[in-house]
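Accompanying notes for the structure given below.
Here the complex is missing one protein chain, while the rest keep their positions.
Chains here go by letter, A, B and C, matching the order in which they are written, and residues are numbered from 1 within each.
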Amino acid sequence: MTDALLTAVQHGTDVIDLGRELRVGMPQSPNHPQFWHTLPRRHGDMTRADGGSAANDMITMGTHVGTHIDALAHVSQDGKMYGDADAQDSCIGGKYVELGVHTIEPMIRRGVLLDVAGLKGVECLEGGYEITVADLEAAEAAAQATVGQGDVVLIRSGWGSKFPDGAPYVGGPTGVPGVSEAGARWLAERKVHAAGADTIAFERLAPGAGHGLLPAHRVLLVESGIYIIEAIDLETIAAAGWGEFTFVLVPMPIFGATGSPVRPLAVRSR
Amino acid sequence: MTDALLTAVQHGTDVIDLGRELRVGMPQSPNHPQFWHTLPRRHGDMTRADGGSAANDMITMGTHVGTHIDALAHVSQDGKMYGDADAQDSCIGGKYVELGVHTIEPMIRRGVLLDVAGLKGVECLEGGYEITVADLEAAEAAAQATVGQGDVVLIRSGWGSKFPDGAPYVGGPTGVPGVSEAGARWLAERKVHAAGADTIAFERLAPGAGHGLLPAHRVLLVESGIYIIEAIDLETIAAAGWGEFTFVLVPMPIFGATGSPVRPLAVRSR
Amino acid sequence: MTDALLTAVQHGTDVIDLGRELRVGMPQSPNHPQFWHTLPRRHGDMTRADGGSAANDMITMGTHVGTHIDALAHVSQDGKMYGDADAQDSCIGGKYVELGVHTIEPMIRRGVLLDVAGLKGVECLEGGYEITVADLEAAEAAAQATVGQGDVVLIRSGWGSKFPDGAPYVGGPTGVPGVSEAGARWLAERKVHAAGADTIAFERLAPGAGHGLLPAHRVLLVESGIYIIEAIDLETIAAAGWGEFTFVLVPMPIFGATGSPVRPLAVRSR
Partner (left out) sequence: MTDALLTAVQHGTDVIDLGRELRVGMPQSPNHPQFWHTLPRRHGDMTRADGGSAANDMITMGTHVGTHIDALAHVSQDGKMYGDADAQDSCIGGKYVELGVHTIEPMIRRGVLLDVAGLKGVECLEGGYEITVADLEAAEAAAQATVGQGDVVLIRSGWGSKFPDGAPYVGGPTGVPGVSEAGARWLAERKVHAAGADTIAFERLAPGAGHGLLPAHRVLLVESGIYIIEAIDLETIAAAGWGEFTFVLVPMPIFGATGSPVRPLAVRSR
């Protein structure tokens, strides 16, 4: 059998991991249950007669932790979700049956990096900075990759460089850079499949303002059916200078959930 | 830019989802914390001043639930893990730092399906049946795909057709079909990268015998450094008759854990 | 200061523990998240500079696990909870604010044991046996303790002797002995404060019938505002022959929850 995809894979690929390791204590939004991992059974606790032993894990977490994707069920506006679905009635037996994260198809698509921080020559945009349409278009030109229908667009503010610092990454007092309504509309007009950022909230947050208003979520999730990916690690891919690549993202198929931790990949033929 | 991989992707692909949906109440090994999902906040619980609301999730689970991958840290034999690592000392601060699931690289590789049930013309092998080396080689011939170094090999017993039934899939009283030591050695000799099955245990389990002896785990994880993938959904891919394909698997990068739920994909150019 | 209660306490008391130990793997209703306990940090994982270390725990569980109490918010009938409260509207922001377990006052009250199994001279009533009003009245006479307003009444079927066996205690195929609607009405007419049993369901369950109909829950929780306590360990107190005693029960004050694990006590002056 000759399969163009498999042939390309077997000629060799470079993979850049865009996901954050899931570690106890990592920064996350206080709105969601903390990520915890622990080992109920360690090697040495119990050994079988033949000398074998198995260790295992227990996890508790929200789904909007680490690098994660928002399902369309995550956000409603004026009682409606995407497609005019009634937000309360859509929860059937405690599950979002139609718009939950299990309905997101795995993504193997063109990805485009819009490196706004790189464009401006800074390590990191300032807290509260709104990434404008002009910024997006300049970054698109720099990437030499026109954003098109069905693409996944990743917007780099550089804020991800603060992830190892913990609380500053969450950014309450300082605000967080990001697109707002105008940038979201630009993405929606290009009919992208999903949009991501290197921040927890994806959106521009004003200093001290918290998550009270989330216009980009409304435009993308509720009005346009476009998935949002948050807390992506864009530092390595920016350093590598990749503008266009194959983007791979496989959400956990959690029936009825509003989101999922993910580990997206950028891949290129070597 | 022309990138062979991206070009292949953009020409179109077919994707077969090999992962089980994560649902409360699905069958799983009783050794591991049950998968649970619940919504702490639903739409309607709290609405912001601007009419927006966000729903969210809480998950608790083991990592060896649903379709999942075993890290090398999962199993030890006579106090040692892969590479002669001391099984107790390797747990540092409650994390398997060197052999945890966070060390498994995302897989974009050649996959091969050995459909033993299909070969024998049965819906499902019997509980307790040992898949022999002869079975594997006959299935390999039928797949017209020689198993080679670095491949991911998926072995279908048909037992996955019982997954929707719940308890029978776990298979305590009936036993479960699978390879044993000989089949595992055959896989190890071919230097595969990972091996998977459509059962929870991967191994042949004798009726009523439980998980007391797991020779294939020992051969693959401890002696050979080969990952094991369990509870894969192989029904659709068998019906499609795919023998060879691009296999995509991205473990959750849970620092120090012994495994991870996964959603593997089989992909072909259209 | 002289305080009659403290004086009585200081003269010495005998305490019988009526609570089951919370252990991973203990029998519980499959409707509720399993009880799990694990140690994220053990001694040896991390030691402070001065030679000290602290170990800690992680718990996940439903609240109707182990010996537990049902809050009035646990059950509704025809859309109403106790006091004609609307069952859906009573959930405010994901919490049962008015009828949650946090509203149950700690109990230090007269307790009465109705030992129906003892009365009949059997170790255990049969699965599916309905404890009748005549049984309750005969047990009351045997206890030499008239059930009165405000008392906590504990009904022993002997089924608790199966607790260590695991699955048989849950009793799906066999059914479980207990009161049904008539017995519940008898308790409600006596205006007891709470009623308990040594089974998970409190009620008589027919063999194989599951939890489809729970008339005693309706009569007690919904119609009468009487709390239900389940999976009590009544073996020791029956052997001691106590009919009347001080009953102590302190629910965990979990804001908005439908129940709580508890560890009730029977106490007598020595």
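The working rule: a contact is a pair of C-beta atoms (placed from the backbone, for glycine too) under 8 Å apart; a residue touches a chain by one contact, two chains touch by 3 or more.
Source: prediction; values computed, not measured.
Only one of B:Thr13, B:Thr60, B:Ser157 or B:Ser269 touches the chain withheld from this view, namely B:Thr60. Interface note for the absent chain: among C:Leu39, C:Ala138, C:Ala188 or C:Ala206, the touching residue is C:Leu39. Counting the whole complex, the residues of subunit B in touch with the unshown chain are 24, 36-40, 58, 60. Counting over the whole complex, subunit C has residues 1, 3-11, 13, 15, 17, 19-24, 31-33, 37-40, 42-44, 48-64, 73-79, 81, 87-88, 90-91, 94-96, 102, 105-106, 108-110, 144-145, 211-214, 217-218, 243-246, 248, 250-259, 261, 263, 265, 267-269 touching the chain that is not drawn.
Interface with the hidden chain, as seen from subunit A, comprises residues 33-34, 36, 40-42, 45-46, 60, 93-94.
Rule of thumb we're sticking to: only the chains that are shown with their structure count from here on.
When chain centres are defined as mean Cα coordinates, C lies farthest from subunit A. Residues of subunit A found to touch two or more other chains are 24, 37-40, 58, 60.
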